[in-house]
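Below is one structure; the comments refer to it alone.
Excluded from the complex is one protein chain; the other protein chains are retained at their positions.
By letter and in written order, the chains are A and B; residue numbering begins at 1 in each of them.
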Amino acid sequence: MSEPLLNVRDLRVEYPGQVAVDGVSLHLDRGETLGLVGESGSGKSSIGHAIVGLVRPSAGEILVHGKDVTRIPVRRRHRVQIVFQDPYGSLNPSRTIGGTLAEPLRVVLRLSRREAAAMVADALESVGMPPDAAGRYPGAFSGGQRQRIAIARALVLAPELIVCDEPTSALDVSVQAQILNLLMDLQQRLGVAYLFISHDIDVVRHMAHRVAVLLKGRIVEQGSLDEPHHRYTRALLDAARQVIPVS
Amino acid sequence: MARLILYRLLISVALVFAISLATFLLQAAAPGDIARTILGDHFSPEAYQRLHHELGLDDPILLQYWHWLTQAIQGDLGTSPISGLPVAGEIANRLPVTASLVICATIATAVGGVALGVLSAVRGGRVGRAVDVLSLIGYALPSFWLALTMVTLFSVTVELLPATGYVPLATSPAGWARSLVLPVTTLALPGIALFAKQTRDAMLEALSRDFVTALRANGIPERSIVFRHALRNASIPVVTLVGLTLVSLLSGTVFVEAVFAMPGLGGLAVQATSQHDIRMIQGVVVVFTLVVVTVNLVVDLAYGWLNPKVRAR
Partner (left out) sequence: MSRKLAAAPLGYLIVLVLACVLAPVLAPYSPNATDLDNVLSGPTVQHPLGTDGLGRDVLTRLMYGGQVSLVNAAIVVLTVLLAGVTSGIAAGFLDGWLDKAFNWVVDMMLAIPVIVTLLVVLAVFGGNQTVAMISLGILISPGLARVTRGTTFAVRQELYIAAARVSGLPNRHIVVRHVLPRVAGPVIVQLSVLAGGALLIDAGLSYLGFGAQPPDPTWGTMIAEASAVIDRQPWLLIPPGVVLGLAILAFGMLGDYVRDVTAERTERVPARPPRRPRRRISTAAPTTALLSIQDVSIALAGTTVAENLCLEIDTGQTVGLVGESGCGKTITGRAILDLLPAGGTVTRGSMVFNGTDLTTTDLRAVRGSEIAMISQDPVAALDPVFTVAQQVGELVRRHHGGSRREVRARVLDLLRDVDLDEKVAARYPHQLSGGMAQRVGIAMALAGEPRLLIADEPTTALDVTVQAEVLRLLRRLQADRGMAILLITHDWAIVAEMCQRAYVMYAGHIVESAPVRDLVDRPLHPYTAGLLGARPTRDRRGRRLAAIPGVVPRPSAWPSGCHFAERCALATPECADPVPVFEPEPAHQTRCVNHVLLSEGGGHERTSAECA
């Protein structure tokens, strides 16, 4: 059996005075979406942040292609990228979109200005943004457009895995649908894998092939959730009431 | 809360220790030594040796510091080699003057500043701009220059208030008050401006919070919103200013006492500086530091009392 793209074993993340993630194991194959659902404080964001290297786990392994990345400095892990919840804070307001997107290409991959500009244009096009967006500042865009730009920033480094940390929670329903559609299109076209984190169990189930349910830093159930076993999963599903769909 | 107080205590002790040690080391590093200063220009080597030994200057510097420190803890800050007077006694004599000045100025600053700040936050518009202008003036006018101008205006021209000097409270309360009007005004003006500005900002911040809308929506009258809720919330950042203000007020006494010829600690420090009487200034520095540190402790207690989030910790 080949190595999975991402394999997390017994991950533990601690902050002063609290354990955020307590012995979580999960795996993810190429081109797959794993959903991570839980309420606030369940540790779902901490898992995502540990995988991209923004927090240091206190125990456990994070294997990408079988290699433990917890000891590798963040700057050599760029094949795993992240999209954050807040589309307003995640772009530097005083730099142009093109500048922000080209920065890692120029500094980390040491590409020429021309090459970088071409890749930025490609990335913007693939998220449905006009090419002239590169010359403008984040302030000129709406929340949904900024989230597209944030996705383009993740894409520009050609990642194999994107951690989507509540990518649509700050957006309105109609815009959320646009972003969810975009993420699904990109997966089909590029074969990128997603770790899709959300508090909204319907959104997660819509997006993910498999779902892991998180409660107080532990995974209580993992699978398709068609037949929920754990009491907490059923409570989540019941609480997220359904509107009768349009006939 | 307990942790905050403990932290403040630790820092205070460390600071008093560090600042006395620093002044001591500076003294050792200084060109020329005390023995030479005392003896003046003409002296015999024997006399120098004898005095050097008597003053304990033969000992290593850290040992000298240790001697000074053990005595200082018992309230003896040494003797001035210049005047021959005990430092602690001299400071005790002059303390009431500086204390009167600083306490009155602190009260004037806090009360005047907070009142102006609340007024400008609630009324806005012209009052707000007036406070802005006042705070710029208060900030920009050199206090000793302002003092001199006020002396010219109120003492030389109109002879309304005494130009210089200090009348002890015990001698004549009215005279004491009259002698303090000009110096306290001079000292307090920049602080009033600062307090007014900070209070206004804190009030506006508090008034823009969600809970104010919620209180209004549920029928709480405006008076209670401003004076009970907003002011109470605004007082949390403002109270921390008291400690910082005190530091600058103490610094201000150095200039103000000089202008008004008041026999206080600031004047003592200036006089000692011109005489290179380091022992004496060192005493003043240590006393000033103790005052600041104590007031900071009180401010922290008040801060914790006002802010439930801190109190709970």
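The definition used in the following text is that a residue touches a chain if its C-beta (ideal position, glycine included) is under 8 Å from a C-beta of that chain, and two chains touch if they have at least 3 such contacts.
Being a predicted model, the structure only gives us computed values, none of them experimental.
Visitor: Using the document's definition of touch, tell me which of B:Q49, B:Q71, B:T152 or B:S172 contacts the absent chain.
Guide: Once the missing chain is taken into account, the touching residue is B:T152.
Visitor: Using the touch definition from the top, which of B:H42, B:R126 or B:K309 touches the missing chain?
Guide: Only one listed residue reaches the unshown chain, and that is B:K309.
Visitor: What does the interface between subunit B and the hidden chain look like in terms of residue numbers?
Guide: Subunit B touches the missing chain through residues 8, 11-12, 14-15, 18-19, 23, 26-27, 29-31, 136-137, 139-145, 148-149, 151-152, 156, 204-205, 207-222, 224, 228-229, 232-233, 236, 243-244, 247-248, 250-252, 254-255, 258-259, 266, 269-270, 272-274, 276-278, 281-282, 284-285, 288-289, 292-293, 296, 306-309, 312.
Visitor: Contacts of subunit A with the missing chain: which residues?
Guide: Residues in contact with the chain left out: 39-40, 52-54, 74-78, 80-82, 84, 86, 89-92, 94, 100, 103-104, 107-108, 142, 144-145, 150, 153, 157, 172-178, 180-181, 184, 199, 201-203, 205-207, 235-236, 238-247.
The rule is short, and it goes like this: only the chains that are shown with their structure count from here on.
Visitor: Roughly how many whole angstrom separate the Cα centroids of subunit A and subunit B?
Guide: A distance of 55 Å separates the two centres.
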